[in-house]
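Written out below as structure tokens is the structure these notes cover.
Note that one protein chain of the assembly has been removed; the remaining protein chains are unaltered in position.
Chain IDs A and B follow the sequence of writing; residue 1 opens each chain.
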Amino acid sequence: MKGAPVVFRFTVGQLLAGRRLLVTGLLTAFPLVVPALLAAGSGRDPDDFTLDLFRALVLPVLLPVVALTFSTTTLGAEVRDGTVVNLVLKPIPRPGILVAKYLAAVLATLLVLLPAVAAAHLLAARGLGSTTLLSGMLAATTVATLTYCALGVLLSLLFARALLVGLAYALLWEGALVSVAPSASSMSVRGYAEGVLAAIVARSGLDFPARLGPLSATLLAVVVTLLALTLAVRRLERMDFR
Amino acid sequence: MTEMQAGAIYDRGYRHYDGPREGRSRRMRAIVTAGVRRCLGLKRNWKTKVVPFALLVGAFGPVFAFIGIRLLVGESVGQFLGYGRYLGVVALVLLLFAATAGPELLCPDRRQHVLALVFTRPVTRADYLAAKLAALLLVIGLVALVPLVVLFVGNTLTAPRAATYLREHAGDFGRILFAGGVLTVFYSTVSLAVASLTERRSLATAGLLGTFLASTVVANIIFFTATSFPGRRWLTFLALQGLPGRFVEWVFGTAAPPGSMAAEAGFTGPAYLAALAVLSALGLALLAWRISRLQP
Partner (left out) sequence: MSQAWTGPVVELSHVSKWYGDVVAVADLSFALGSGVTGLLGPNGAGKTTTLKAVTGLLHPSQGEVLLFGRPISGDPMLYRAIGVVPDGDRLYPRLTVRSYVRLHAELHGLSKPGPAADRAIAEVGMEALADRRLKGLSKGERQRTKVAGAIVHQPSLLVLDEPMTGMDPGQRARFIELIRLIAEAGVTVLVSSHILGEVERLASQILVLVGGRLAASGDFHAIRDLMEDQPRTVVVRARNARALAPGLIAMPTTVAVEVDGDALQARTRSVEAFATELPRLAKVQGITLREIRTTDESLEQVFRYLVGRR
């Protein structure tokens, strides 16, 4: 499987080509950093604020948009424009190609999101702040990224407008779910992330109701991720390329 | 059997078109029709229909369901969500529709290098812009106006005395048209403006959705956090997805939910209308500028 790391490296280069990393990073950090700066001077409890910001902006909007944008283009775009045959006609097993592309999307997403979240936290707390909160947010971000990216890759192999379908799911379905049927949190990636976050953060006294315990949240996230990747591999192996 | 002539050569090949040539309105109508078809996925395979039709079901479904129930059960069912409230609910569907349809109209022409074909015909940039805008207005108007009109008609017909209902609620009908019209113009211009910035549909869609939703969330967060921030009441105009909601509330006379940013900011309805108008105008300007700079 010597070629798979090459696919990974090459794809990361494609996804973050030119100034894309910088522009996306700044665009994502901006709506987090500005409120954080304002909150720092306002006297509101920084941890409380950051948690709110994370749960209202990062998890529902920024994370899905960035993760789905990267993961639906990492493989889907190449299949659609035909350049994927450059990778398929090589001694690299197709599962290897898929995993490499998936991990590239995950890396790109994390490179954009983690610094932005950390920056917002540090600025709001004017210092290190609650490291529990910080690690909780970073962990939740990672879990959600892993799952959203898997879904995005699968969707990109199934639909031409995968990004739209993914965004409709993340914004409409997960958004509506939060208000209407709390018990269906087990079907929402946002729910898994919140479960992980709540568990880590509970120790520090910050507290918010998460409908999933840490174990079920992690387990579900892993199951959904692996299922999505497996289905994606099967689709890639059976695919006829144009 | 016809008699064969001694010999004849039939000129069946390429020939000059000598027939009537239709004018500018026909050309523009062609672009508009093609645009509407593309957005709604008409005349294409089922996969392109999924997203638009799902959104249409989301917008029309409850209306038809309600009318159906009304017909069966009678007036005891009571009023459906007021027109204003329904429009507020449908706003998210409108956003999604605009975020997908706008890029669909502009981006593929650039991405697939079709512009050269379009602009070597007697279609000016202004015509192109107007036609694309018209197409999007039609499509979005479908979601912003038609369900409510249907609801109104349904209410009228199922009311115990239709004529009375009509007379009492004629104002409502006017409000439906006004509110729906403004929202249609707003979402159409902003969506096309953002779509004109990039060749890639998904980027435009993600950008639109991200901007609308993120700005709303951020505005709310800053508002409730930076309580001593001077001029913080102006933050309410930053909440892009909230602007239509506030405007609709004013038109239909409902108040903003107490404790929300809008209630505390205390701006009157016309201010929101002005904000929508300003954003629409800016969007139109950006769109016009980008289209004038398009290289076929």
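Keep this in mind: contacts are C-beta pairs under 8 Å (C-beta built on N, C-alpha and C of every residue); 3 or more make two chains touch, one makes a residue touch a chain.
Note that the structure is a prediction, hence the values are computed from the model and not measured.
**Q** The chain left out touches which of the shown chains?
**A** Per the contact definition above, the missing chain touches A.
**Q** Which residues does subunit A use to touch the chain missing from this display?
**A** Within subunit A, the residues that touch the unshown chain are 2-3, 6-7, 10, 14, 17, 81-83, 85-94, 237-238, 240-241.
One rule holds in what follows: only the chains that are shown with their structure count from here on.
**Q** Spell out the part of subunit B that touches subunit A in their complex, as residue ranges.
**A** 47-48, 50-51, 54, 92, 96, 100, 201-203, 205-206, 209-210, 213-215, 217-218, 220-222, 225-229
**Q** Sort out for me which residues of subunit A touch subunit B in the complex.
**A** Going by the criterion above, the answer is residues 27, 31, 34-35, 38-39, 41-44, 49, 52-53, 56-57, 60-62, 65, 68-69, 72-73, 159-161, 163-165, 167-168, 171-172, 175.
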